[in-house]
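One protein chain omitted, others in place.
Let's turn to chain A:
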Amino acid sequence: MLPITRRLLANAPRRLQAVSLRPNLALTTVARASVTASITRSAFSTFSKASFAATLSKDKAFTADKYPHLQRNQEFKKLADDDLAFFKSILAPSALTQDEGDLEAFNNDWMQKYRGQSKLVLKPSTTEQVSQILKYCNDNKLAVVPQGGNTGLVGGAVPVFDEIIISTANMSSIRSFDNVSGALVCDAGCILEVLDNHLAERGYIMPLDLGAKGSCHIGGNVATNAGGLRLLRYGSLHGTVLGLEVVLPDGTILDNLSTLRKDNTGYDLKQLFIGSEGSLGIITGVSILAPKRSKAINVALLGVSSFEQVQNAFKRSRDELSEILSAFEFWDKASIDLVKQHLVAGANDPLESEHPFYILIETSGSNKDHDDEKLNNYLEGLLTDEVVQDGVVAQDTTQFNNLWAIREGIPEACSKTGAVYKYDLSMPVPVLYDMVEDMRTRLDENGVLGEGKPVKCVVGFGHIGDGNLHLNIMAEKYTDEVTGLIEPFVYEWTAKQHGSVSAEHGLGLMKTGALHYSKSPSMMKLMRNVKDMIDPKGIMNPYKFLP
């Protein structure tokens, strides 16, 4: 409950004459947030992060032991005293982490799926320091893993063996903001939510938003080409990033921190680093174009009888809400059942009855009256034509947050259910949900799905607007039997639909072997050539990304 209270108290000045009321109002919110337990949009990631430290298990297997096909590249040097002496000569003592307990948080991903064995974390605070570190590592063949907020889902930001972790945590200053163009220039280690709050005070908004925004770093977002909730409206980072400052493995600082919207001079090299997952260099600075923050925001939650009707509602939203539509999310009944089971105490369900599918629509625009009218007409049309069965519209910010918290609580509820097999697929919208149903059928036919069986449930949710399905399969534990039933089936199925095996989570360690389902041999060969040219010694985030 604490995050809500704290968030509200942070707003305390808003009621000027009655400081004493604030704690009371916080209590109202707690009571009304019952659908979502303690989770609000901003508190979500913090929550995950906090529980993370508490659940670290000492005896968890190392990634290297779990995946025996991975072998340490013996050409890489092992960390020695002379290396430490060099790092100590360029960094402050507090910028080196060697304590075994402290290292745990950097060696483990938050899903508790991967565990590396690094003995050293470096937290440089300037681009020059990053350059010196990389040059030294490259000269001495020391492998490195760049790490931001460590909120990734595919094991891309944690070491596999003893790679040195280079964290962007100490690079967190905002360098400049242009109030006319909306161009923000900042260090790679700035936390997404901090940037968004900085922009909010100036009437702007970050063009991306995701559940982990309270922990994730903008550099990591760019390096993984993170998608998230605002992609539908503002597009991907390939469009909103204006420029990057990148340190190459040999220590070269590539200063391309442009704030220009237009620049057709030569290859657009920054695009190579967006989504490169630390395989080519370390992003140290980001220039990103922030849109104006909308004054009027509405959220509606709808209950729908079939996936076909979900698609109908989406098609009509593009007609009737076009320019104000800012999110169109869906989830199935299995998802909300988990949210109710794990995050709800004495719930006040927004919708009176249960539905096979749910839609969350967000609009944001510049004029509340206009937006209300458009949204009401749209919703009335859906109800009259029986596209949707029921729905609610948030009347105030509490309800707004509570409705969003259901959507954002799904991954959280999944991880509380058991070991989660997470797949993040993009494919044509009409076949999107067939994937979930086919997976259920397959697991059921093989006798592993259901009460008392290895797999507890299969849920589907995601961003309809982006053709992005999050398929989560909750099992008692990760086993070869279950893994064998899911993979490569899920990837082959996706490939047949010409979909992508990773829509927004990236490849990391998890999907390296699945790359060929989405990319042709000639494309993979060119990627390998690019990697070998920029990182000839292969020290950057090894064992991952490219097979």
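Side notes on the structure shown:
Note that in this section a residue touches a chain if its C-beta (ideal position, glycine included) is under 8 Å from a C-beta of that chain, and two chains touch if they have at least 3 such contacts; residues count from 1.
The definition used in the following text is that contacts and distances are computed from a predicted model.
Note on the omitted subunit: UniProt lists it as "Probable electron transfer flavoprotein subunit beta", one of the names in "MMS19 nucleotide excision repair protein", "Probable electron transfer flavoprotein subunit beta", "WD40-repeat-containing domain protein" or "Elongator complex protein 4".
Only one of A:P291, A:P350, A:G418 or A:P488 touches the chain withheld from this view, namely A:P350. Check A:L70, A:A105, A:I253 or A:L383 against the missing chain and you find that the one touching it is A:L383.
For the options A:K295, A:K315 or A:R528, the residue in contact with the chain missing from this view is A:K295.
Residues of chain A in touch with the missing chain: 8, 11-19, 21, 24-25, 27-29, 31-32, 34, 295-296, 300-302, 348, 350-352, 368, 376, 379-380, 383, 388, 390-399, 401.
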